[in-house]
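With one protein chain held back, the other chains of the complex are shown just where they sit.
Here is chain A:
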Amino acid sequence: MRFRAKIVDLACLNHFSRVINTIAKLAKTCTLRLTVSKLYFILSDKVANGGVSMWCELCQGNFFDEFQMEGVAAEHNEIYLELVPENLSRALKTAQSAKAVKIKLTNKHCPCLRVAVELPSLSSSSRIVTHDIPVGIIPRRLWNDFREPSVPDFDVSIYLPVLKTMKSVVERMKNLSNSIVIEANLSGEMNLKIETDLVSVTTHFKDLGNPAWASEDGCQSSAQDKDLESMAEARIDIKKLQQLLAGQQVNPTKALCNIVSKRIVHFILLHEDVSLQYFIPALA
């Protein structure tokens, strides 16, 4: 099992750092899955996470100048690691002016991801900062826990409003209530509602647009049968929603959510080379 990668381009490095920062805000510990062409940051829906789950996918070619990976076995050419993304975020934080960043999987005293940052200096040789991030190797028998979640059979799919606006609304609502109701319909309308003994606040968004999904069984007509005005809603933990919105450092190219009434809200945030899916279950 080997892994070695290198980033030399500063723009790629900053982009990668931003992705890591976002992941670090969403999960204390998560799984990093490495394949020949992609990296995945996965959080599976255990009770400890409050039922949320995350699936983030990056194409390695868009970030790394060099990427070599050898999995556990020839027919299972992948590596699954458990790590604390905050450590990776910290390691990259002071690498903004780096000449190169190399990441390597090592096993000196214990398995670590070694991040070596080469920094410019006034002297003849560069400064090298190494960060050894302890990781856990996840054995093959547990790999099934980390499969890509399927898109749920949703009632409504809608594009999200401008994330910055949504974030400030949710942040203020967070002070008033622990849970928030997201409801939306197929006419591009979304409401965010909170209700307490003293006050209820609703923010209405219009003209958001609904993405078209090709139906699996190919019958598109079923979508037209649905009542365009009826709202699908789910009550979710407001802190989880706020975390998701606060963690976004760059505006996504596309941001949408799928609501399964009273069950789960599935958020999809797409950037050019990164896709992030986040599932927040409805509260009982």
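Rule of thumb we're sticking to: contacts are C-beta pairs under 8 Å (C-beta built on N, C-alpha and C of every residue); 3 or more make two chains touch, one makes a residue touch a chain; residues count from 1.
Methods note: contacts and distances are computed from a predicted model.
In the listed set "Proteasome subunit beta", "AP complex mu/sigma subunit domain-containing protein", "Cell cycle checkpoint control protein RAD9A" or "Nucleolar GTP-binding protein 1", the entry agreeing with the UniProt name of the missing subunit chain is "Cell cycle checkpoint control protein RAD9A". The hidden chain makes contact, of the residues A:H15, A:R33, A:K102 or A:H131, with A:H131. From the options A:A73, A:C110, A:L142 or A:V162, the residue with contact to the unseen chain in the full assembly is A:C110. Checked against the full complex, the one of A:A91, A:V170 or A:I280 touching the unshown chain is A:A91. Panel shows chain A; residues 84, 87, 90-91, 94, 109-111, 121-125, 127-134 of it touch the chain omitted from the view.
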